[in-house]
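As you look at this complex, bear in mind that one protein chain is not there, while each of the others sits in place.
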Amino acid sequence: MKIAIVGLGYWGPNLVRNFISSGMVDGIICCDLIQPRLDRIKKQFPMIETTSSFDQVLQRSDVDGVVLATPVSSHHPLGMKALEAGKHLLVEKPLTVSTQEAEELLESAEDKKLTLMVDHTFIYTSAVRKIKEYIMNEQIGDILYFDSVRVNLGLFQHDTNVIWDLAPHDLSIMDYIIGKKPISVSAIGVNHFNGHEDMAYITVGFEDNLIAHFHVNWISPVKVRKILIGGTKLMVVYDDMEPSDKIKIYDKGVEIKSQDTIHHVLVEYRSGNMFAPHIDQKEALSLVVKDFLDSIKTGKKPVSDGTSGLNVVKILESADKSLKMGGQAIHLNGNFNGGNQNQLSFFNKHSLKSIHN
Amino acid sequence: MKIAIVGLGYWGPNLVRNFISSGMVDGIICCDLIQPRLDRIKKQFPMIETTSSFDQVLQRSDVDGVVLATPVSSHHPLGMKALEAGKHLLVEKPLTVSTQEAEELLESAEDKKLTLMVDHTFIYTSAVRKIKEYIMNEQIGDILYFDSVRVNLGLFQHDTNVIWDLAPHDLSIMDYIIGKKPISVSAIGVNHFNGHEDMAYITVGFEDNLIAHFHVNWISPVKVRKILIGGTKLMVVYDDMEPSDKIKIYDKGVEIKSQDTIHHVLVEYRSGNMFAPHIDQKEALSLVVKDFLDSIKTGKKPVSDGTSGLNVVKILESADKSLKMGGQAIHLNGNFNGGNQNQLSFFNKHSLKSIHN
Amino acid sequence: MKIAIVGLGYWGPNLVRNFISSGMVDGIICCDLIQPRLDRIKKQFPMIETTSSFDQVLQRSDVDGVVLATPVSSHHPLGMKALEAGKHLLVEKPLTVSTQEAEELLESAEDKKLTLMVDHTFIYTSAVRKIKEYIMNEQIGDILYFDSVRVNLGLFQHDTNVIWDLAPHDLSIMDYIIGKKPISVSAIGVNHFNGHEDMAYITVGFEDNLIAHFHVNWISPVKVRKILIGGTKLMVVYDDMEPSDKIKIYDKGVEIKSQDTIHHVLVEYRSGNMFAPHIDQKEALSLVVKDFLDSIKTGKKPVSDGTSGLNVVKILESADKSLKMGGQAIHLNGNFNGGNQNQLSFFNKHSLKSIHN
Partner (left out) sequence: MKIAIVGLGYWGPNLVRNFISSGMVDGIICCDLIQPRLDRIKKQFPMIETTSSFDQVLQRSDVDGVVLATPVSSHHPLGMKALEAGKHLLVEKPLTVSTQEAEELLESAEDKKLTLMVDHTFIYTSAVRKIKEYIMNEQIGDILYFDSVRVNLGLFQHDTNVIWDLAPHDLSIMDYIIGKKPISVSAIGVNHFNGHEDMAYITVGFEDNLIAHFHVNWISPVKVRKILIGGTKLMVVYDDMEPSDKIKIYDKGVEIKSQDTIHHVLVEYRSGNMFAPHIDQKEALSLVVKDFLDSIKTGKKPVSDGTSGLNVVKILESADKSLKMGGQAIHLNGNFNGGNQNQLSFFNKHSLKSIHN
């Protein structure tokens, strides 16, 4: 199996390293228009091939898959070409700049029976997979809310706002964890420096009073990457800045004891133990790479498949629309594909030890 | 000077204790309809008088001021009576349940030249006053955003939602710190237990791209009380859960270096020192009490005057309206009284030592 | 049952409050030589009696127990008198200024079949009792070490050094948790201000390579109160400064896999989950008071009995001796009474839920 990696800027070299160390590929072709980038990667990994011609990559019959680590606006044109040339496709997040583009990629991949995958790296982290385990084992109960903060003194992007830059991480985690169709999206953001929005708040509504909320910010003095998940049985705090104990599971909550009228609810608090499961240190990107290669080999769907990419793009697009309308809620139509329920190939559903007994 | 304290539930006894220890009052009359509460407070402070008759309190010519620590719905009727009886008035937060009620209290107090004050305790804390000092000394620069999180596994209130319960603290801090007129309010909230909203997000918009955002929540497994303030010169993190170093001032930020087109901004990061000013441990409520008594004596306006109370109620009312309209922005009309700029009697504007040299 | 509380300085009033709220005493007599202290406590708790005569207290046949919250040098003379007058005795920590004094109190109490108890408040905290539960249920395994840090910008004492001021807390916790006889004590300390030692390190040795170490310090810029306990099965971090999750239990450790020669050990690491048991908020002093009153009533031994007080004084005395000899180890003779293994009346040995399954 040979893989072509297109775009050797910031993220590309990480992909090269992980494809090599997977031990599952026979050759790697690196493709970029900027020659010094090719020289640098060749020096670091002398066994790879390099080329500046994307067309030449597609013409090679020995190339099975193409990985796009190029700017997001190029994902659709390059991706369509790759699929048309019969190549399996892994695309950096976000999948595309619009729902329409994403849907065209999905359709094309479906037609040609090719793998279409998006690199939602975070859902391959041990921490997020562990939370999903708790959800799948019905230990969290019904999810009441999903609250995410990802703020930083971050790199301003010239071609996109803070939502398209930071929110794909959290939206993909939400899509994976919640696994339901959102029904509305609203977003409020501010542009303080005459460029794109540098901070924003996004709200995603679901049925049954489930709410998700996101704070993304490039101009925060402190770095925060924290997600709170409230469940009817357990609550979760996922703090990605903690060196250890990234996930804390709280046996805390609220119980309705009785209810005489619609406005009189007797609520009782449950204040119990906290539990921080051990999280392994495996590099998430190595699992992304493995999932892509396994999907090519076996024809299975990867965990972060095209639908997962489409789901995130839909919300990003709606958030942008809402931004422009001053935060008005955008209602999503019914064809949203709610999460990926089937391919939880990471873990054994029954492997989780209960924290209750 | 004699003061009547009405309502001896949770907060009333703290007021009694602080009025006594102020050393500025000659007598305290405690008033409540529930006799055991009166017995308990009398046992603790034998020098006070007690009564179950509010009318009797108002008829006493030796009572100068009335303090209302009663449920919020009673603030307007009891407060109007007290003002009509010629009593200075201190009311627990929030001032009233509606803008109209608040305006009536303000008008009545103005007419009768009486002090009207609301107990926005938090703006009397050393931490918030210290932040205000930095603002007044023009060390923070222009404020870009104000982001507040106040979440907890909190006591569900039967007669109100989480916004009216928790947000007055942060809205009063915002009103005091920012000192500007908001132009729009939107709020999204969820009620998970068939009672009132138990979590909500509020956005307050100002001119010049200044945005304030609030997360209030009764069903969080962890207690967070954190405010980020982004300024063009310095940024502030106020973490009320820190035992010491509640305020951290970061000499971090973003600087526009050049701008060739509207979409091309060259931004540069400034990553500097952090400074945590020493915060004294003075009880905020003792300063509230002192400010009320000083205002009675001298006729000066208290820092958290009626206008401050009205400003907060306006936002709460608009937030409620927005909640019911699914988060649609409510535009505030022009008569909002923007913050309290004049009575910063707490501190010496020039007392602050620069952290730059 | 009536109780006399002697010494109404800093700690005495807390004792009065807890004896009253215990609901187990018919009367309280407060005794102090300083009249204003008596006036203040009488004002706060009008139902108590006051007197400045200790002898008069002892002569009253209706007084069952005496509590000494007086300076440590008075514990022995006043305590001996109280026991001779047939009164049960509760003494603030540390029990006495010397082993000899402590032994005389123990002997006298034994002779007269009276309760002798020392107020080692910390071992009545929920956190320390929870750790003891884990030990008793054999979940920690053999204890390898006990490392304690208690540092602060603390109040310099005029009549004692930092060891006698701060270490009794940690030594009593150690005595309770480990429950074994120490065999050696060494201490190194420094006096920077020509008074008593303001910082010190104490090492206590036990058989089987068990070591305990204590850092006590009055001149630290930050407040730390942290104990690490290493066990062969689990490890414990007890951080008293944490608002919640004071105790964290780590399923981490080291396992010897094989050993070919005395100097070649193959060690393997176990890196597992962390667990923070819910800790109730009960005031420890209320349990001290209850244990004293129960002991008077039933004749049972209190958890922090005279032996516990003696054990701590022995180590303090040896630490002082070692300090003067430049840190040389003091070997304790065989008559050390190793911990209190029998009266763990706090909890049900089998109530602890395993964290392993």
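Per-chain numbering from 1; labels A, B and C assigned in written order.
To be clear about the criterion, a residue touches a chain if its C-beta (ideal position, glycine included) is under 8 Å from a C-beta of that chain, and two chains touch if they have at least 3 such contacts.
Treat the numbers as computed from the prediction; the structure is a model and nothing was measured.
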*asked:* Touching the hidden chain in the complete assembly: which of C:Ser61, C:Asn209, C:Gln281 or C:Thr298 does that?
replied: C:Asn209
*Touching the absent chain in the whole complex: find that residue among B:Leu33, B:Leu155, B:Ala276 or B:Met325.*
B:Ala276
_Going by the contact rule already stated, which one of C:Met1, C:Ile20 or C:Val254 would touch the omitted chain in the full complex?_
C:Val254
*Name every residue on chain A in touch with the hidden partner chain.*
43, 46, 223, 241, 243-244
*Could you please point out the chain B residues that touch the chain left off the display?*
244-245, 251, 271-278, 353-354, 357
*Which chain C residues touch the hidden chain?*
144-145, 147, 149, 151, 153, 156, 158, 184, 186, 188, 190-196, 198-199, 201, 203, 205, 209, 211, 213, 215, 217-222, 228, 230, 235-237, 250, 252-254, 256, 259, 262-265, 267, 269, 271, 326-329
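To be clear about the criterion, only the chains that are shown with their structure count from here on.
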*Specify the chain with the shortest distance from its C-alpha centroid to the centroid of every protein C-alpha atom present.*
B
_Measuring between Cα centroids, which chain is at the maximum distance from chain C?_
A
_Distance between chain B and chain C based on Cα centroids, please, to the nearest Å._
43
*Round to the nearest whole Å and give the separation of the Cα centres of chain A and chain B.*
40
*Any idea how many Å lie between the Cα centroids of chain A and chain C?*
53
*By residue number and range, which residues of chain C touch two or more other chains?*
none
